[in-house]
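Structure in structure tokens, see below.
The complex is shown incomplete by one protein chain, all other protein chains being positioned as in the whole.
For reference, chains read A and B in written order, and residue numbers begin at 1 within each chain.
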Amino acid sequence: MKALLVGVIAATLSVPAIAQKKYDAGANDREIKIGNTNPYSGPASAYGQIGKAIAAYFKMVNDQGGINGRKIDFVSYDDSYSPPKTVEMARKLVEQDQVLFLFQTLGTPSNTAIHKYMNTMKVPQLNVATGATKWNDPQNFKWTMGWQPNYQTEGRIYAKHIMATKPNAKVAILYQNDDYGKDYLKGMEDGFGAQASKYIVAKASYEVTDPTVDSQIVQLQASGADTFFNITTPKFAAQAIRKAYDIGWKPVQYLNNVSISVGSVLTPAGLDKSVGLITAAYLKEPTDARWANDKGLEPFRAFMKKYMPDANIADNFNIYGYTVGSTLAAAIKQCGDDLTRENVMRQSANLKNLRLETLLPGITITTTPSDYAPIEAVQLQRFNGKQWELFGDVMTSQ
Amino acid sequence: MSKRTLVIGIVLLAVVCTLPFIVSNYRTFQLTLVLVYAIALLGLNILTGYNGQISLGHGAFYALGAYCTAILMDHWGVPYWATIPVAGAVCLVVGFLFGLPALRLEGLYLALATFALGVAMPQLLKYHLLEKWTGGVQGIVIMKPSPPFGLPLNPDQWLYFFTLAIGAVMFILGYNLIRGRIGRALVAIRDQHIAAEAMGIHNALYKSLAFGVSAMFTGVAGALGAVAVQFVAPDSFNIFLSIVFLVGIVVGGLASIPGALYGALFIQFVPNIADEISKAAPWAIFGVFMIGFVYLMPTGVAGAVRLITSRRRA
Partner (left out) sequence: MDALLHQVLAGLATGGIYASLALALVMIYQATHLVNFAQGEMAMFTTYIGWSLIEAGMPYWAAFFLTVAFAFVLGVVIERVIIRPVEQAPVLAVVVVFIALLLILNSVTGWIYTYTIKTFPSPFPAQPLFGNRYLSSHELGAIGVTLVVLFLLYAFFRFTPLGLAMRAAAQNPESSRLVGIRVGWMLALGWGLAAAVGSVAGMMVAPIVYLDPNMMGGVLLYAFAAALVGGIDNPIGAVVGGFVVGVLENVLGAFVIGNELKLSVALVIIIGVLLVKPSGFFGRVQVTRV
């Protein structure tokens, strides 16, 4: 009798409990509140397009029924790219608006300012919109995660490519004098390692407030360099590409990933002046003729038409926002009904070979609890005057 | 001081001291920033409002004070409260030194020189030779101070009261300065500088002193701001900050001590309101607010308040 009783009790206890719904602040049966800061004003306001693209993406998700039946309430505030404002807005989102987590907060200094706060408050600082390397540190900052391939890795890849293809190259570098430019620069210098001083013959910086970079291009040409690493944002990239061509300087040119749009950088610069540009990419470029009939991009094109009709599809920020939004959507879906901050972080750190069609073929998203870098793969491509041609293999940062 | 003013003063004091216990931590943080900006605007007002020297670059002194605090705390582990007087002293000296060549410049030309200072500051902070100290583009992260002596306050409340105390000291200092001989000399120089010199006021000394003192106030504000935000980076101190300070003292009220407080409330909260109204063009809404305030109250909020109270008294 006793054995039977024990057996029944054991059997009852081993039946799994019905799946519990677990929520932290900002999540309930009907909606999930997500917070974000972006520069919608000030000199960096061009980046505000990312915030707008993400908002439009979630509007589409909501129109299609939400994720697991819950709508996304995307709350985004302007921080003018000023770290004190970011701190204030982040505190507002976490303490007043009670969001579940922050997503795609933009800018390295802005994110540095709230880095410690977010981790102390144990609120996820997910998929930050910067390419800096320090966000991949799950040991010390378990609540912060990046998304895009980081700048230093890209710089290193270019350096390795130069060393492999042009061992006697003389490299000139133009960089924006801020965290983004300096991160790329460090990547390339680290890539060359001990031979950095042998390869790099000239460096010139510019400020975002400078009207042109013509003087810097003239300086770099005068150094006699035959290879050029162009670390500039779209406006200055177009200026640099055109000026280099006009003064008769024809180096092997590596263009950083931020400015590879055919529609909004290469066309203004001059398609004929952009022949031979090399870059490392992870997203498909919608104005690139190669993807003109790509089935994978059809949902994105439809999205742009319906939800962002006034935006410029050539602006890279739109496909960037769409893709990072899709990444988060996948992570939230994986959370199921457990919408605690802990679980959001756990699922975001548990994406296995997530394939999104706006990414280049062969590139997938993978995260693990010790690897907080969702996208680590890029592929080199060269511009042939009409479109970007992929070459080589997909490279990962290792 | 009349009985009425005393009563109003006590009520205000009571409100200000109990606020952190009523509102959320986030609001307390915002109020701390308001106090910080009020000190900065008082500094600018001493120079521009009372002494007539236009400065479009006061953000540079704010940055200087902030970095003093950050560097002292980060490199030498100086406790946060000890860095405030140091920041003030450094800015006093630098401001005075900047004021010396500025003596030769009037009006527009001084505005240009200070504008250039404000524009150049972030670039200087990023300069690679200074990177070891300033942290370059990455900036410096500061530890949040915790309340001393085991007081039953959380860090935000403690910072609020700390800033309030220093703010009170600075305002009393400013009040005495303005009301005393020095203040009268400054105003005399602003209104009739030739007559002032003829009357025996040493223009050069007072004008440079005005620069120094004004820089000191703004530097102290910068130091307090750095402690409140816990982070300094060149991007926090661009020319827009200097311009916003100028807007603050004009909207708050030139040559007015309470004007500094009104201006601080304006520059802290109106951009947030503008953001709520329009995400597409927040600056445009902020600009509309600015124009509205200037149209309705050309002498600033303080001027309007003065008008209302004097009319009531009459």
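Note that in this section contacts are C-beta pairs under 8 Å (C-beta built on N, C-alpha and C of every residue); 3 or more make two chains touch, one makes a residue touch a chain.
Computed from a prediction, not measured in an experiment: that's the story for all the values here.
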Touched by the hidden chain, restricted to displayed chains:
A, B
Option touching the unshown chain, where A:Leu271, A:Ala311 or A:Ala329 are the choices:
A:Ala311
Write down which of A:Glu31, A:Asp190, A:Asp210 or A:Asp226 is the residue touching the left-out chain.
A:Asp210
Would you indicate which residue among B:Asn154, B:Asn203 or B:Thr299 is in contact with the undisplayed chain?
B:Thr299
Mind listing the chain A residues that contact the chain we can't see here?
41, 43, 45-46, 48-49, 177, 204-207, 209-212, 214-216, 218-219, 222, 234-235, 238-239, 246-248, 264-265, 267-268, 310-312, 314-315
Which residues does chain B use to touch the chain missing from this display?
48, 54, 101, 104-106, 108-109, 111-113, 115-117, 119-120, 123-124, 126-128, 194-195, 243, 246-247, 249-251, 254, 280-284, 286-288, 290-291, 294-295, 298-299
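We take it that only the chains that are shown with their structure count from here on.
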CA centre of chain A versus CA centre of chain B: separation in Å?
37
The residues of chain A that touch chain B in their complex are 40-43, 52, 76-78, 80-85, 87-88, 91-92, 95-96, 107-109, 112-113, 115-117, 177-179, 182, 207, 209
Touch list for chain B against partner chain A, complex:
24-27, 29-30, 33, 119, 123, 126, 136-139, 141, 225, 229-231, 233, 235-236, 238, 240-241, 271, 275, 279-280, 282-283, 286
